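To start, I am sharing the structure in question, which I have written as C-alpha cells.
Every protein chain of the complex appears in place save one, which is left out.
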Amino acid sequence: MRAIHDIHGGIHPPDRKSLSRPGELRDAAIPRTLMLPVRQHLGVPAKAVVAVGESVLGGQLMAEAQGAMSVPVHAPTSGRVIDVAPYPLAHASGLQDICIVLETDGKDEWRLMSGVTNWRELSPEALIERIRDAGIAGMGGAGFPTAVKLNLGPARPIETLLVNGTECEPYITADDTLMQCQAAALIEGAQILAHVVGAGHILIGIEDNKPEAIARVEAAALEAGANIEVATFPTKYPSGGEKQIIEILTGQQVPSGGIPADIGLVCVNPGTAVAARQAICEGRPLTHRIVTLTGEALARPGNVMACLGTPIEDLLVEAGLTLGAEQRIIHGGPMMGFAVSDLSAPITKITNCLLAPTLSELPLPGPAKPCIRCGHCAEACPASLLPQQLYWYARAKDQEQLTEHRLFDCIECGACAYVCPSQIPLVQYYRAAKGQIRDSEQERKRSDNSRDRFEARQARLDAEHAAREAKRAARKAAAESKADEEGADPIQAAIERAKARKAEQDKTP
Amino acid sequence: MPALLADQPLLGALLALLCLGAVFGALLGYAAVRFRVEGNPISEQINALLPQTQCGQCGYPGCRPYSEAIAEGDAINKCPPGGEETIQALADLLDVEPQPLDAEHGVEKEPVVAWIREDECIGCTKCIQACPVDAILGAAKVMHTVIADECTGCDLCIEPCPVDCIDLIPRKQGIGYWHWPLPADRAPRFDVIASDAHRQDAA
Partner (left out) sequence: MLGDIALLLVGAVLVNNFVLVQFLGLCPFMGVSNKLETAMGMSVATTFVLTLASVCSYLTYNYLLIPLDLAYLRTISFILVIAVVVQFTEMVVRKTSPLLHRVLGVFLPLITTNCAVLGVALLNINQAHNFIESLFYGLGAALGFSLVLVLFAAMRERLAVADVPEPFQGAAIGMITAGLASLAFMGFAGLI
C-alpha cells in the first residue's frame, strides 16, 4: 500500500457530481456547422492549410503546426470548409481568433492515418512524432502540447508516469466517465506513454469519491496483466493540481518554478492517454472529447462525446437548457472556469465541462468588502503561499514583492477566494498581476534589444565617420606629398601636362 | 605650556581646537584621495529602466543623455513611452517620490509600431536613415519595410517620408496579448445595504 500524504490547506466544497450521472456516456449529435479554432493549445497557433470551398474528410489535417510549441487541428467529420476567419471564441477575454468553419454533410466519412498494434517496437521518437501529428494537447484544461511534454531529453530521467484521475473540481465528471467507460483504453494509453518517456512505473491516482471508476480501472489493469498501481486518496479540492497530486502520492514537492520531470515524474490527464492510444493504435487524430454538461438549468445533464468545434449552444440545447434570468454559462468548473459571453463559440480540446447553473444554485458574487486580514486564505492555499500578501501587493502593483512571494507558484485554484469572508475575487488579482509581470518582462527584453541595436548603429555611424575622415586625411596627405614632388601648384602642373600633350597631338597630324 | 594655558585659557582653548581641526582636516584630506571614486555608474542603471525608443520626447537626444540628466538630478517624469511603470521604477531606484507624467512632454499611448504602405513607397531611404534602431529594411529604389519586432514606435521616421506613407498601428492586438484586468476597486460602502439582497436570494 502506498503511503498517502496530505497537502497544505484545501477546501471541501459540495461535489455535486451525481447531477451529471458519471459513467453514462452518450454521443452528441453532429452539428450542422463546426468551428475549429487554429489555437486550441498553449503556444503558437496552427496555420490553416485548407481553402474555402474545399471538401474534407473526417480526420483530415485542417491546420498545420507552426514549430515545436504548436499543435495541428483535424476535421472531426466530413464536410466542406465554408470560411477561415476570426470568430468569437470561448475565452475569458471574449475576443475572436481565426477559426476554420466546416459545414458538415452528415455522412461522417473518414480518412484515418495508419495505426500500429506493435507500438512497443517503435522508438519513442517515432511515437512522439505520431502523437504530434495527431494534434494531441493536454486535455485537463491547460492544453500543453503533449509531444513537447513527452520530449524531455536525457537530462531528465523519468521513473514514473502518473495518470491524474483526480478530477477534484465540483460538477465535472468527464474523466470519471472516461475511466468507467474506457478503462482498457486508458491502461493501454498509459502503457504507451510510459514507453515513450521511459518510465518503469505507472501510477494512476483517483480520488475516493469515484468508487466505480477505481473498480473498473483496477479490473482493467489486472486483465491487461500490467504492473500498474492504482492509488486512491481522500477527496479534497484541489488535489487534482499536478503539483498537488504528486505531493499526495509521493510526498515530494515539485521545486518552485520547476516541472514534475525535475523529480522524475510525468503527469498526464486520462483523456490525453486515451487520445494517445487512439492516435497510435487506430490512427485517429484528436477530434472528439468527453464534455460534462451539467447544472440545474439543464433538463438532461450528463456526459457526451462531442466533436471538437461544436458550438456551445448546440450542446446545451440538446441537453435541454432553459435560459433563466442572468443565466451564466460557465466553461469549465465553478472554481476555475469562466463565463462565456457568446454561446456560438465552439468547444475545444480543453473544454471539459459546460456548467449552466441557476441563480439559486450558484448565486452571483456580492460586492467585495474590505480585507479584514483574517488569514483564512493562507490556511486554505494548497501551494503554501500567502494570498493576503499577494493581494495587497497586486493592488499596489509591486512586481518585486509579488515575485518574491512566489506569485508564479499560484495554481489559480480559487480556494483562497472560496474561503474569503469578504468575498474578494482574489484569483482575479493574481491573474492580472501575472499578466502585468509577463508584459513588463517582455517590454524589458524589447527595450534591452532596442538599446543594443541603437548602440550598434551609433558605433557603425561613428566607424563610418572615422573611416571617411581617415580617407580624407590620407588623400590630403597624398596630395600634399605630390605637391612637394611637383613643385608649387599641382593644378598648374596638370594644366602644363595637358598643354604639352595637346601640343604633341597637334604636332603629329 | 601649561602656564600659558593657565594664564590665557581662551588662547589655550582656541589652540586646542585648532590642533584638533588640523589633525582631522589632514585625515579627511588623505581619505578624500584614498577613497576617490570615478564616473557615475548610477546612470547605467537608470538607462536600463528607460524604454530605449530614442524618440527624444523627453527633450534629450536619446535615452542615454536623459539617464545621465536624471543622474544629475533631472525630473523622472519626462518619458511618455515609458509611462507610469517607468516613472515608478525610477522612483523606486532613486528613492524619490513618483510624479505623474509631465504632459508637456507627451501623453502615455498604447505601444505602436510603424507600418509602411508599400504601394506608395518610393524607395528614397530617408526613413532608413532616420530610424535610431535600424528597424527598416531596404535600399535606394528598392521597397522599404519595417521589421515589426525591432520597431520601438518612436515615430522619427514619419516626418522624413516625402510621400507620407508610414502609419503607426497598435502593437498589442489580438488574443495573444490579452491578459486579465485588475478588478475594479470595490464599490463604496453604501452599496452593501439591504436593497442589494434581491441579488442574493433564491431566484
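Note that the chains take the letters A and B in the order they are written out, and that residue 1 is the start of every chain.
FYI, contacts are C-beta pairs under 8 Å (C-beta built on N, C-alpha and C of every residue); 3 or more make two chains touch, one makes a residue touch a chain.
It should be emphasised that the depicted structure is a prediction, and the values quoted were computed from it without experimental measurement.
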Shown chains touched by the chain that is not drawn here: A, B
Residue touching the undisplayed chain, where the options are A:Ala68, A:Leu112, A:Ala142 or A:Ala396: A:Ala396
Chain not shown, touching residues in chain A: 370-371, 392-393, 395-396, 398
Chain B residues that touch the omitted chain in the full complex: 5, 9, 12-13, 16-17, 20-21, 24, 27-28, 31-32, 35-37, 41-42, 45, 94-95
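Just so we're on the same page, only the chains that are shown with their structure count from here on.
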Centroid distance [mean C-alpha coordinates] between chain B and chain A, Å: 35
Chain B-touching residues of chain A, taken from the complex the two chains share: 39, 89, 91-93, 95-97, 324-325, 358-360, 363-364, 366-370, 394-395, 397, 400, 424-425, 428-429, 431-436, 438-440, 443, 446-451, 453-454, 456-457
Footprint of chain A on chain B - complex, ascending: 47-48, 50-54, 62-63, 85, 88, 92, 132-135, 150, 152, 174-175, 178-183, 186-187, 191-192, 196, 199-200, 202-203
